[in-house]
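A single protein chain has been omitted from the complex, and every remaining protein chain is retained in its original position.
Per-chain residue numbering starts at 1, and chain names A, B and C are given in the order in which the chains are listed.
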Amino acid sequence: MAKTVLVTTTINGESTEFLCKPRESLLEILRNKLGMTGSKEGCNNGNCGACTVLIDGLPVDSCLVLGVEVEGVEITTIEGIADIGQLDPVQDCFLEGAALQCGICTPGFIVAARALLDKKPDADEQTIRFDLSGNLCRCTGYDKIVRAIQAVQESN
Amino acid sequence: MPIVFIPAQLKSLTGGVSQVEMEVDNVGQVIEQLEAQFPGIRDRLCDGDQLAPTLQVSVDSSMGTRGLRTRVAEAQEVHFLPVIGGG
Amino acid sequence: MSSGNGSYRVIGTRPRRHDGAEKVTGSAIYGNDVQLPGLLSGFILRSPHAHARITSIDTSEAEAMEGVFAVISGKDFPEVADKIADLGEGAVNLSYLSDNVMAKTKVLYKGHAVAAVAAANVHIAEEAAAKIKVEYEVLPSVTWVMDAMQDDAPLLHENLCTDHMGEKDEKPSNTAVHMHFEKGNVEEGFAAADVIVEREFKTATVHQGYIEPHVSVADWTTSGRLKIWTATQGAFTARQQTAEVLQIPISKVVVTPCEIGGGFGGKIAVYVEPVVALLSKKCGRPVKITMTRADVFEGSGPTPGSFMRVKVGATSDGKLVAGEAWLAYDAGAYPGGMIGPGCMCVFSCYDIEHALVDGYDVCLNKPHTSAYRAPGATQVAFAMEQVLDEIAEQLGICKLEIRQFNAAKEGVRRVDGPVYPRIGLVECLDAVAQSDHWNSPLEGENRGRGIGVGFWFGCGLKSSVNASVNHDGTVNLTEGSPDIGGTRTSIAMQLAEVLGIDTFDVIPQVVDTDSVGYTDVTGGSRVTFATGLAAYEAGLDLQKQMVIRAADLWECPVDEITVEEGEFKGAGNSASFKELAQQLFKDGEPLVARASVAPDCATNGFAVHIVDLEVDPETGKVTILRYTAVQDAGKAIHPSYVEGQMQGGAVQGIGWALNEEYYFNDDDTMDNASFLDYRMPTMLDVPMIDTIIVEAANPDHPYGVRGVGEPPIIPPPAAIANVMSEAISKRFYDLPMSPPKVWKALSETS
Partner (left out) sequence: MKDFDYSAPTSVQEATTLLAEHGEQARMLAGGTDIIVQLREGLRDARMVIDIKKIPELMAIDYSAESGLTLGAGVPCYRVYENQEISAAYPALADSTHIIGGWQIQSRASVGGNLCNSSPAADTIPSLISLAASCRIAGPDGERDVAAADFCTGPGRNVLQPGELLVSIQFPPPTAQSSSAYERFIPRNEMDIAVVGAGSWVQLDESGSTIEQARITLAAVGPTPLVAQQAADSLSGQEASEENLAAAGNLAREVASPIDDMRGTIEYRVHLVGVLVTRTLTRAVARARGES
């Protein structure tokens, strides 16, 4: 058996330690070891974006990151997007704009959309669609998701 | 009188008759009367004392929810249809 | 045309959904999020072969592994009678269901479950599964429906004989069912036709593509109660199927429907539930299994591929006079596919006096098919709508006008017999005619515009709710319909409307099978209609109780109490619902209502879609330029979620039209069982989807609601195929219309 590794990292601003085997993905660690089940498993091979988290501000598929790799980085998950008692504008606009149906892709979309808006606050529709093409949604046809992101832009 | 539509696949049992008017109050009576007129048709529509599980009955445009006890009123149409699943 | 609020306070508004905050913050609990003390992980070993006899299974090495708690295979499942069970929405043969959950003697498709392991974690479970030795005798296989119907085709079921409505052939066959419908006399009809078009069509197997894989957790407790948490469209049908497969009373099973990550018809049959149950029973610990994405493609239920021949005749003025269809649909590994609705829907959008339909349900070595949003209807619309366009072309008639001229309306008889009540197809077509999209110019080479029409029945089935008034006058509403697209809110809004309170004064909850009356699946476009109807009736009951109690409180006769928009008045008193509820809380028994319904009507939904597209003639790639979905919702309770259904269905249909398909290798195994290679549309592949909600009230619902979930997937492949003909003068009779096929067709011209 492989050695168990102690990893120290920062998740949603909190310093966090966990033990893991090298084969465990960040997604598994978050969900099974740290009880943060907001990041979803849709495909487990980087094709759907439901497990998107930010590492040092960049969106990644957490199913394609090993837990042992995140030593010393800063991770933001869907659980860290809202402030206490206060939704993030992206969350607010998704809710207001009915940009979710079943909701399984929603955490991944919100995390990726947050990163997009932080980086490119004025992204046009084509840029939004390009940059979020790594997130699959099967319920909404994407229309209301794009509009929700545009609503965040308009509210700024 | 209610009108019973004979499923196209059972017309060989009715000598080509496609509609039968009959004095009935429910689907069970429809089956009884059909069987009396066209022996063998009951086995094609029923599984024991119930409507075949692959079939549903429609009375006018309503889908019967009470199987053979589904009521049939004056001038209504009775159709036997395959069950439908939805997504 | 889009819904105004009319005379309603709540209905037609767009409140946030009750479960929204949980879903945008990640705190909503889906099946995979369930954690229990001592929870183990499972893994299912699946067949690598499309068709094989299992000669032996040796699990000893797997069982001996450290960290492995239980291993099961087909022999651990009880014998199940060859009996058909009514699952509310559709019927299923229980022995087939059990065999599909875990193969016993034969595997019938690649991905068929053969054994399962419970272990300390999923990695150990997977490693242990790899150590299970299964010996197979590989058999010839077949995955194309027309091949499977041949006399010399490999037989999947040695005892299966074709059923012709209760009469069975003597010779075994892969064709499970033959259906036949007739209306009028087609020979006469075709004789009267001035133009006849007959074409053959093929469609590929496609998957619902929900983003959440199938997942279930079971805890078979020492008390003998089996507790299941699962991703299902119907907790009660999951309970029934699990109990039947395991041969235990349903009272021993409680199913909690978790938040569910999409279903579209694919999460009605059980796959994982009986497996985790048996593993849990064997090791005495709770067990969870999450399918891998490849498992989902290969081991759940896609929707049928098909072969279709459709022939339609019309007189020179464009009146359709005769239609004939011959349809063969995949059932997959076990009988029971979508051929019934296929037959019933092929001509369902039009008034055709003479029609004849034959349909065949055919077993072959693919996963057992499931419903996928208007199951069976999308395929036939792809065929019929193209034949209709060709007739219009030959007669030089506008493609919208020929549809308006022949549109089904109240009083028209379908080929399967029933006569339509009030329906809204004509209104939808009129809305197209008046739309900005239809009337806007479209210029440019290799571009075109066209339309397609779709119909879906929409069903009632059974629903139950409980409503309890809190002492602040809010109402807890418990229901049994898993909420896949905002239905907690569309149901709660109907209760709020009756009671004259606000949407958020109703607190809806979806509860387990112990906690609410029987409720059929979230499917068949039925929830907002039927569970909404139950909520409406519970509201009326509460109101009635409160009138009696108000009369007592205000010391006046009951008939002096009036209620208008939630305001109770009588004997000079007046109180809102909430005020009265607060007073009554201190004055006697709690206010509780319940309602259960089994509406027997179809809700008869129609959709018409308008598409503009452009073809890249060099690569054959299609770009959707503009898209408008028009649909009769009867009454849009929450217009945003109605639009959402229309937009989502449209994009699924676009995927079906252009790229999605099960691609089979020479050995009949699926080659593209991943989201990467199955190619569902991404955000970048579609434009905004405009919507026009038509409201032709359903006479069988107090607010006029029709089912809206299913119709929007039907028109897209048909509409897109019709536009291809406009754009590049090529007709496509095979789905998907993927770039290689489009390029090939173009290169054959030049």
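By definition in this document, contacts are C-beta pairs under 8 Å (C-beta built on N, C-alpha and C of every residue); 3 or more make two chains touch, one makes a residue touch a chain.
If you're wondering where the values come from, they're calculated on a predicted model, not measured in any experiment.
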Margin query: According to the contact rule at the top, which chains on display are touched by the left-out chain?
Written below: A, C
Margin query: For the chain left out of this view, which of A:Val68, A:Leu95 or A:Leu117 touches it?
Written below: A:Val68
Checklist line | Where the unshown chain meets subunit C, residue by residue | finding: 123, 126-127, 618-619, 621, 658-659, 663, 671-672, 676-677, 679, 681-682, 684-685, 738-740, 743-744, 747
Item checked: Residues belonging to subunit A that touch the chain removed from view -> 1-3, 5, 21-23, 25, 44-47, 49, 52, 55, 58-61, 63-66, 68-69, 71, 112, 115-116, 130-135
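The rule we apply is simple: only the chains that are shown with their structure count from here on.
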Check: Where the CA atoms of subunit A average out and where those of subunit B average out, how many Å apart are those spots?
Finding: 56
Next item on the list: Would you mind pulling out the distance in Å between where the CA atoms of subunit B average out and where those of subunit C do?
Entry: 27
Check: Considering the complex alone, what residue numbers of subunit C touch subunit B?
Finding: 84-86, 89-91, 164-167, 177-182, 208, 263-266, 268, 338, 340-341, 343-344, 356, 371-375, 416-421, 456-460, 462, 523-526, 598, 600-602, 709-710, 713
Next item on the list: Give every residue of subunit C touching subunit A within the complex, in rising order.
Entry: 14, 16-17, 19-21, 23-30, 32-33, 35, 121, 123, 208-213, 259-264, 290, 292-293, 484-486, 638, 640-641, 643-645, 647-652, 674-676, 680-684, 686, 688-689
Note to self: Going by the contact rule set out above, which residues of subunit A touch subunit C in the complex?
What the structure shows: 21, 23-24, 31-32, 35-45, 47-48, 50, 77-79, 81-82, 87, 91, 94-98, 100-107, 110, 128-130, 132-147
